[in-house]
Every structure is written in C-alpha cells, then in structure tokens.
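Of the protein chains in this complex, one is absent; all others appear in place.
Now for subunit A:
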Amino acid sequence: MARMDFEVVVLAGGTSRKLNPLVSQEVPKALLPVANRPVLSYVLELLEASNLKDLIVVVEGEDAALRIGGWISGAYVDRLHVEVAAVPEGVGTAGALRAVASYLTANDVLIVSGDLVTDVPPGAVAATHRRHSAVVTALLCPAPVSGPSDTGTSGGKEKAKKPVRCNIVGLDPTRQYLLHMATGAEVEKDIRVQKSILRAVGQIEIRVDLMDAHMYAFKRSVLQDILDQKDKFHSIRQDILPYLIRTQLNSEVSDNGVIKSESGMDNISSQNDLRWLSQHREIAPSAFQEPHAFGLKSLPDARRTHKCCVYIANESKYCARLNSIQAYSDINRDVVGEASHLSGYSFSAQNNIIHPSAELGSKTTVGPQCMLAEGSKLGDKCSVKRSVIGRHCRIGSNVKIVNSIVMNHVTIEDGCSIQGSVVCSNVQLQERVVLKDCQVGAGYVVTTGSEHKSESLARK
C-alpha cells in the first residue's frame, strides 16, 4: 500500500473535568478503559489499520503525558512510531496544535481526537481530502442516539429516542462541501447562514442529525498559517473550522504553493468547484441575452476560494466520542454490544466475553453483551447484565450488576446491587451497597448498607 503523505496528530487531552470522578491524575482521559482497553487504543489501532503509523500524540499535562507515553511504548512498541508531546493544561486544541505545528512537514495533517471510538477508516477521510484538494475535510457521523440507559430488564423501548443535537451542519446539494457549522451553544440558537455562501451554491441543506467527529484533515501550510496568524484561536472546533468555513469564498489563507506543485488540473478545479456548483440550470436561457448579463464569467477572478469538505460516514458505521459520563457508559455498552467488532475480542456463544481465568460461583449468570476480564472472581448467585467488569475484581455473592462498568481491582462484597453506574479501580463496595446511576471515583470505599442514587462519589 502506497504510503500517504499524511501526518497524524492525536489530541489525547488531559484530565477532562467533565469526566470527574472517572479520570484522575493516575488515569487521564485517554487511558480510561473502554471494554478494558484504554480509549486511546481504539484510535491508535484504527490509524494503524489505515497504515498511518507515524503519529504525534499531544497530551495536556506532563504527568499525563508520561503515563500515556509509558503505556504506548509498552503496548505498541513494534507497531507504531509515536511521539508523545506534552502541552500545558488549558491551551485548547488549537494551542496543542501550535505546540507541535513546527514539527509537521507533510502536505496534509490528519487530526484525530483521542476520545474517538469509531470504525470509519481515517484513510477515507484522507482520500476525500486529497481528492478535493481541500483546505480542511471534516468527518461527520450520524449523531448518536442518546441512550438513556435502558433501565432494568424491560429493555429499551424506542421511546423518545431522538438523536442528540451536536452540530448544525450546512452542506451543498452534493453533500461534499461544508458550508455552515454551528457547534456548542450556537446549536441552541437560531441558524445564521451566510448569504454569500447561499448565493454561491443556490441551495444549502441544513442538517442537525450529523455530528462533528473531531477527525479533520487539514492542509498543513494553511493550518500552520492560521495558527501563526490568529493567535487568539483557541479551539479547532470553535475557531479554526468556523473561520475556514466562513472565509471559503474569500480566502485569506495561502492555498496555492503546495497544490500548484502537484498538478495544474488540481488547481483549476479548486478554483472553480463552488462556482461550478452554482452554474445555471435554467430551463429557458434566452439565447440573445447578452453573455455577460447573467453569466458568472465576468466575475473578477481576483477572488480566491478554498474548499471545506466533509466525509459523511455511512449510517452503518459506529462513531462516538467519549466526552461525557453518559457517553462513557454508552460506548462501553456498545463496544461489547452492538458495535462488538470494535472491541477486538471474540465473543462466546452467549455473546459475551469471559476470560478463561475468571472464576464464577455457582448459580451465577453472566448475560449477553457482558465482559469479564482476567482474574476476576464472582461469588454465588450473582447476576451480571450488559456490564463490563475489569481485571482482578473480587465480587461476593448475591451481587447484581446491571448496565454498569466496573474497572480493575474492585472489591464488591455480598448483596450489593449496582445499576447504571461506573465503579473505578480499587473501589471497595462493602456489603449490601446499592448504587443506581452513580459514579464512584478510584479508591473510594462505600460503607456497608449505604444506598446512593445519581451521585458522584469520590475521595476528597
């Protein structure tokens, strides 16, 4: 396979505050286990599968960088060539890029968020980017259907399952060009579309059912220019991408240079594509209308344009970002359930994964879409449904675990009931603890008989 001239930057983040108490100094976001593998491994293996093996992983915070670097060098020693760069916390995604921008040399840069769990091949995004010789190409996925954890055994009724609104996206009729993008708080506001862009294309499709997956291909020279010139830009999503979309008809970035060397054809198409889209399809073009009267030919070609493209992932592809506790539960559930091919494990006949070294007591049942990692022990009469249990957990008898994630080295004593919760490593749940929709931070001890509902428990 021919090597693509792409460099990859993985933005692994730091210790996201949104994910408290799941993350900590010891477990930065990138190392949060999803089906017992650090979430970052999903991105790294995805890239590896696309033959993108030279990576720069940018981590916020020195400590986190050390930990992540340590893990990568252990796990991928012969497979990937990874540089881990540490940046101060709070510099934002643009700041993180700025820190590594000077090391980039390839024509194009692929930027992937480290919390992405997907099976969309990055190669497809890269190829789209190349084909259009775009300035930026963003991966859009169908917005995830918010999974209010289907409580109990009744199963998730299809009640009010509406896609979460992540972005408002404007596309051209061919769905190749990105003409509008609203993120964050803007999503809740009125939609403000630039008239000049609407005029250029004639038709904009506004979609709210697509999500920006935070995988972008950028033209390297353009990205570096923007990072240099716009030193106020803080985030890719909120600053750089909107800036490029906004100015695509009146480009301020030096788009040529790099492209020209590739081939003349490319350059021509890049100049004219949006125009091409806007060409008249008039039913009755009066032949003796003066040619310049309504034609576009008279437009001064002084205006420079650049292209912002999209790659829209197929409905069947899985795509999710681990950016909230809800998302963490959803992704864990999906990876051992609907999107089981992502986990890389082979499932048993019962559609679950039970490590051979795990021990189960008598009358203990582990349902489908469950995972039980090595060295964990379950006592008698336990019931595990749609949950992930980590390594070397000691679980007593009469324990019910439903829709939950239990990380490593957790001790759960007899008679506990855990529902819709996340239990971090080294937690001790004493007898008859009842947790519903809770998060328990690492090393926390939940005392005997206590009941918690929708709480976040962590060590002070």
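Definition applied: contacts are C-beta pairs under 8 Å (C-beta built on N, C-alpha and C of every residue); 3 or more make two chains touch, one makes a residue touch a chain; residues count from 1.
Assume contacts and distances are computed from a predicted model.
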Just by its UniProt name, which of "N-acyl-aromatic-L-amino acid amidohydrolase", "Translation initiation factor eIF2B subunit epsilon", "Calcineurin B homologous protein 3" or "SKP1-like protein" is the chain not shown in this complex?
"Translation initiation factor eIF2B subunit epsilon"
Which of these touches the unseen chain: A:99, A:198 or A:445?
A:198
Among the options A:20, A:247 or A:326, which residue touches the chain absent from this view?
A:247
Over the whole complex, note the residues of subunit A touching the chain we left out.
92, 163, 168, 170, 184, 186, 188-196, 198-200, 202-209, 232-235, 238-239, 242, 246-247, 249-250, 278-290, 292-294, 296, 298-300, 302-303
